[in-house]
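And then chain A:
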Amino acid sequence: MASPETPVTPPPVVLAARGLTRQYPGVRALDGVDLTLRAGEIHALLGENGAGKSTLINLLTGAQPRNGGTITVDGVEIDPDGPGGAVRAGIAAVYQEITLLPNLSVAQNLYLGREPTRWGLVHRARMNRDGAALLRRFGLTIDASRPLSDFSTAVQQLIAIARAVDLSAKVLILDEPTASLDTAEVQTLFTLLRTLRDQGLAIVFVTHFLDQVYALTDRITVLRNGRLVGERLTAELPRLELVAMMLGKAPTAESHLGRRPATAAPSGTPLVRAQGLGRRRLVGAFDAELHAGAVLGAAGLLGSGRTETALLLFGVETADQGELIVDGKTVTLRSPRDAIRLGFGFCPEDRKLDGIVAGLSIRENIVLALQAKRGWWRRLPPARQRELADHYIKLLDIRTPDAEKPIQLLSGGNQQKALLARWLATDPRLLILDEPTRGIDVGAHAEIVRLLEDLRDRGMALYVISSEIEEVAAYSDRVLVMRDRAPAGLLEGDTITPAAIVNAIAADHQTKGAA
Partner candidate 1 sequence: MSAVIQRLKAARPQLALLALALLVNVFVAPGFLDLRMQDGRLFGGLIDILNRGAPVMLLAVGMAPVIATRGIDLSVGVIMAIAGAVAAAGVNAGLAWPLAILAALATGLVCGLWNGLLVAVFRLQPIVATLILMVAGRGVAQLITEGRILTFTEPHLIAVAGGTLAALPLPVVLALLAAGLTGLLVRATALGLFVEAVGTNPRSSRLAGVHTGLVLGAVYVWSGLMAALAGLIATADIKGADANNAGLWLELDAILAVVIGGTSLYGGRFSIGRSVLGALVLQAMRTAILRAGLPPELNLVLMALVVAAVLTQQSPAFQPLAARLMARLKNKEARV
Partner candidate 2 sequence: MDMKTLPRRRTLSRRILGIGAAVFLGGLAAGCDSGDKKGLTVGFSQIGSESGWRAAETKLARQGAEQRGITLKFSDAQQRQENQIKAVRSFIAQGVDAILLAPVVSSGWDEVLGEAKAANIPVILLDRQIDTPNVDLYLTAVTSDTIEEGRVAGRWLAGKVQGRDCRIVEIQGTVGASLVANRKKGFEEAIATAPNLHLVRTQSGEFTRAKGKEVMEGFLKAEAPGSICAVYAHNDDMMIGAIQAIKEAGLKPGTDILTVSIDGVPDIFKAMADGDANATVELAPDMAPRAYDILLAYRKDHAPPPKWVQTPSKLYEPDTAAAEYARRKDLY
C-alpha cells in the first residue's frame, strides 16, 4: 500500500465540499454532507445503496443542482452549473458504464468537443498523433485511429481516464471503475491510479470491494442514508469498524431491539431447501433452509451476492448447480412463474424498477400476481378485485383515498405495503423480501417489521435480505451471511447478534475459513 511518505505539512486541500444537500420530493437524498479532497490522495467514497454516493458525485460534477452547500476548488467557490462548469473547474468523472462513443476512433473520443483544427477542419492526423502520445503517458501503446470498440473494456476504461485527466483535471472521480475488470486489469488500473496520485491528482474512488479499498486508498469517507458518517485514514480504520460505519452499527453495542425469546432453531422438514445452489458469474453455491413459520435472514454488503440468492430462489435466474427441494421434491425454476406456482412470492429491492407498475392503479398492482397465477382467461371479477384491494388497503393501512389512484402517487412505505399486498393476495407459503425497509420513513419501517413478524407467526416462511443488521438479528431464526458473491457463514439461535453478523461480513480473506 503506497501511502506517501509522511508529509511534514499536510498536503493542500484541492476540493472542499461543505454541507451539500439535495432534496427530492419526499426524500432528502443528501443531507449536509462534507467532503475534503487533498492533492495526491486516493479517497474512497463508501456506503450502501441509498447512502448518497451517486448524488454526491452528481452534485460535484454539476449533473444535478444543489439545494444547499458550497463547493470550493483551490479555495475558490465554484458553481458547477452543468457538466461543462465542473470540467472547467477541474473536476472530471469516469463512470462504471463507459460513456464514450464506441463507433468513433480512440482519438476522436479523446478530443470529442475539442478537436484540433486546421483551416477550420478537424486535423485528423494531428489528433491521432496527439492521442497516441497522450495514451503512451498512461502506459498504453495503441493506434489511436482505430475505433474504440476494437478495445477491451479495461482499455476503454483507461482511455476514458486519459480523456478525463487530459481535460486538465485536478479531481478525478471514478465510479465503480473495477466492476467489470478482471484481476490483472485491476492491477493495471491501480498502477495507473497510483502514478496519477503521485503526480498530485486527487482521486475519488467509489467501489464496494473492500479489499480494493485497503489495497489502494489513503483516506475513506463513509456515507449512510444521505448523511456523512465520518472521514478516516485508511491505515487507521480496521475493516470491522469500516463495515460497522457503513451498516450504521457499532460492533460492540447491544441491539436496542429486543430479540424474541430464543426458540430452538426450526427443525423438521423444511418447506424449501437449497443445497449448493449457484450460478456461474452470479453467485457461488449456497445452502439455505426455509421453514414454515420461520425467518431466514440474509446479510452482507452491497455486491456480496445477497440479492442473487433471492434471484435463484425465485427463478428470476436459473441455477446451473446444486439442488432446490420443495415439499421433498427436486424442482427446477426457469421463471418466476414456476416459483409462484409453488407458492413463492418476491418483493424485489428496487421497488420502482422491479416492483410497482407505475401508471396502473393500486388495485391493479395488488391483483396483478394473483391474476397472473389464475391465468388470463379466468379474470378476477371487478367486484372481487375491489374487495381484495380494499381489504389489503385496510389491513396493511395503505394511506390512499381510494384503490383507483395510480400507485406511483404513494409514498415509498405505502408502495412497499402494496407490493406486500400483491403477494399476500396469492396466499404464498414463502415470501422473499429484498431490503423491505429501504428508503422508508421510520414509522412505516416499524409497521413493516411488525407485519413480517405477524406473517411469520401465522406460519409463512420468510426469507429477508436486509442491510439493517439490528432488524435482521431481531427477527431471524437463522442468518445467512454473504460475502464476495459466496456464503460466508450461517448463524443460528443465540449466536445471532448484530456484532456477530458484522464480524462475519467484515472477516477478510485470511479468516474466511473460520467465519
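Please note the rule applied: a contact is a pair of C-beta atoms (placed from the backbone, for glycine too) under 8 Å apart; a residue touches a chain by one contact, two chains touch by 3 or more; residues count from 1.
The candidates came about this way: all candidates are chains of the complex that A comes from, given by their letters.
Remember, it's a predicted structure, so these values are computed and weren't measured experimentally.
Participant: Looking at chain A, find the partner in this complex that touches it; the options are 1 or 2.
Facilitator: Here chain A touches candidate 1.
Participant: In the complex of these two chains, what residues of chain A are touching candidate 1?
Facilitator: It comes out as residues 314, 316, 335-337, 340, 346, 348, 353-360, 364, 367-369, 371-380, 422.
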